[in-house]
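As you look at this complex, bear in mind that one protein chain is not there, while each of the others sits in place.
Letters A and B mark the chains in the order given here, with residues in each chain numbered from 1 onward.
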Amino acid sequence: MSRVLTVARNTFREAVRDRVLYNLVFFALLMMAAAVIVGQISMDIETVVMISLGLSAISLIGLLIAVFTGVGLVSKEIDKRTLHAVLARPLQRWEFLLGKFTGLVMTLAVNTAAMAAGLFLALLVVKHSLVRGDSVVLVAVFFILLKLMLVVALAMLFSCFTSPLLAILFTGGIYVAGLFVSELRSLQVTNLTPQMQKFFAVISYILPNFGNYDVMGAAAHGRGIAGRLVIYNTLYTLLYCALVLAAASVIFSRKDLK
Amino acid sequence: MKNGKIAAWVLLLLLPAGFAGVWRLQRKISVERDAMHQEQDEVLVRSPKLMRLLTAEYSPLAADIYWTRVVQYYGGKRLGQDTNLESLWPLLDLATTLDPNLIPAYRFGATFLSEPEPRGAGRPDLAVKLLERGLEANPEAWRLNQDLGNVYYLELKDYAKAGQTYLEGSKKAGAAPWMKVMAARFLEKGESRETAAMLWSEVYESSSDESLKENARINLQLLRADDDIEHLNEIAGQFATRFGRLPHSVREVIQAGLIDGEPLDPAGYPYAMGTDGKAGISQKSPLFKQQTTFRRPI
Partner (left out) sequence: MPSPAIETESLAKEYPHGFLHLKKKTSLEGLTMQVQEGEVFGLLGPNGAGKSTTIKLLMGIIFPTAGSARMLDKPVSDVSMHREIGYLPEQPYFYDYLTAAEVLDYFARFHGYSGAERGERVERMLKKVGLETAGKIQLRKYSKGMLQRVGLAQAILHDPKLVILDEPMSGLDPVGRREVRDIILELKNAGKTILFSTHILSDAEVLCDRVGVIAGGKLRGVGAPGAIVGMKTVGMEILFELAEGKAMAGKFLATASKSGGGYRLSVAEKELYEALDELSEAGAKIIAVTQIKPTLEDFFMELVGKERAQAAAVEVSGK
């Protein structure tokens, strides 16, 4: 376990020193400022608009980092051959993967927290006070982080066996597909045969359901979110990530490196 | 290398178990999310003008997205259940503002805005508003005249306006010939069960949307049931004339030889007759509940 954490620490350090990340966070903060301005235009719903825009920005920035950096975690090391000296250590390949994953998730957590802090600051400016109901926004941010964890795991899986470009496309594709999973499930188009409907139903359960994490409406209107949902979503994410990372480990452990 | 192979096989065996867990968690999550009344949030930005501004050239696309939301939440099996219809109007308002040519939205809205609660939103005035907007943006769409006429006829009981709009629609290119016929019926005969049945027949034939078709079908069945019940009540009257009292059950009427065989309602269930001699739909029939939700007092 300490070996995993060593790799994780190093991955975190790399992300922090990679100045691209700072630009993205800056961009997000800019978005928050814009949200404040937009909020002034449409009366009565400044809070709603700001929270929606803010959460969207956090989600989007996070997704970009998760996909692009996530894919690079493994492929960059393989391309640049920095991996060789690391694998010469008494370190299993799956420990290496897990460490990289943990490091990026830690980075995303810090990033997301920073942006969320910016959002709360903006809210404070607009509302002049925060109420308990605003804590729902924290839950929404937590859900975004869960979502990002799953995206990182998927990005790592794909980068283990395809080129970086394809990995980015596949990960993005699965994310978009995952957003419409619930629609897929209740597909009402009746010109499909029962077999096709069954097929789509099965696919809808296998694909990761990214719609689970969307609580923007509740957060924007200050409505509470059931504690059970938080627990289930967390378990879902952990379980799915475990499956994806396990598959990635198996693939990575048998892969010839350059 | 052997370790790698063993690990691969173990993973292959564990994956189904893992996904089974995912499945079960997903079901639990879906339950929680449904309970969250998410529908209300589909209309996050309530100003159609603002949305139009924000989406610019992608407005029709945004319209489609809102329309998809409507279909998802109000279409199919959702109907007739405890659905939150508060956002139906805003969603339709948004969708049609963003894309004034989104015909399905007008047609769908016409039905479910105008019908009385709990089936619909009970707002025929909004339905009229929606359809008038639709006609303005799509002058060639005679189907919208049909829908507007139906709202006037069925809900607002304004037979003059119903006939008028049907007449206007009948003049448009491609209009079905019965538009003129129906216009005439409305203007002449006003309210009648037969007219209503013709109206619903047309809606049933012309709708491609399953929910609208189903709606029309049930309305037709209820109208037929109304006819049957009227007929049965007439026969009950004949019974009374002959035997000096009203019948206590349908069997008595059959035994008296006044009708052959047991009459069945359009859903296939026998009619009931109370001890007071009044015929009605049997409680066992699905039409029983539907007659209250689809209330069609004609």
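In the analysis below, a contact is a pair of C-beta atoms (placed from the backbone, for glycine too) under 8 Å apart; a residue touches a chain by one contact, two chains touch by 3 or more.
This is a predicted model, so every value here is computed, not measured.
Asks: Looking at A:1, A:88 or A:131, which residue reaches the missing chain?
Replies: Residue touching the absent chain, from the options given: A:88.
Asks: Name every residue on subunit A in touch with the hidden partner chain.
Replies: So the residues of subunit A touching the unseen chain are 2-3, 6, 10, 13-14, 17-18, 80-82, 84-92, 254, 256-257.
In the analysis below, only the chains that are shown with their structure count from here on.
Asks: Report, in whole Å, the distance between the mean C-alpha point of subunit A and the mean C-alpha point of subunit B.
Replies: So the centre of subunit A lies 41 Å away from the centre of subunit B.
Asks: Quick one: in the complex, what on subunit A touches subunit B?
Replies: 42, 45, 48-49, 52, 182-183, 186, 188, 190, 205-206, 209, 212, 215-218, 220-221, 223, 225-226, 228-229, 232-233, 235-236, 239-240, 242-243, 246-247, 249-250, 253-254
Asks: Which of the residues in subunit B come into contact with subunit A in the complex?
Replies: Touching subunit A: residues 1, 3-4, 7-8, 11, 14-15, 18-19, 21-23, 25-26, 28-30, 32-33, 35-36, 38, 40-42, 44-47, 50, 68, 71-72, 75-76, 210 of subunit B.
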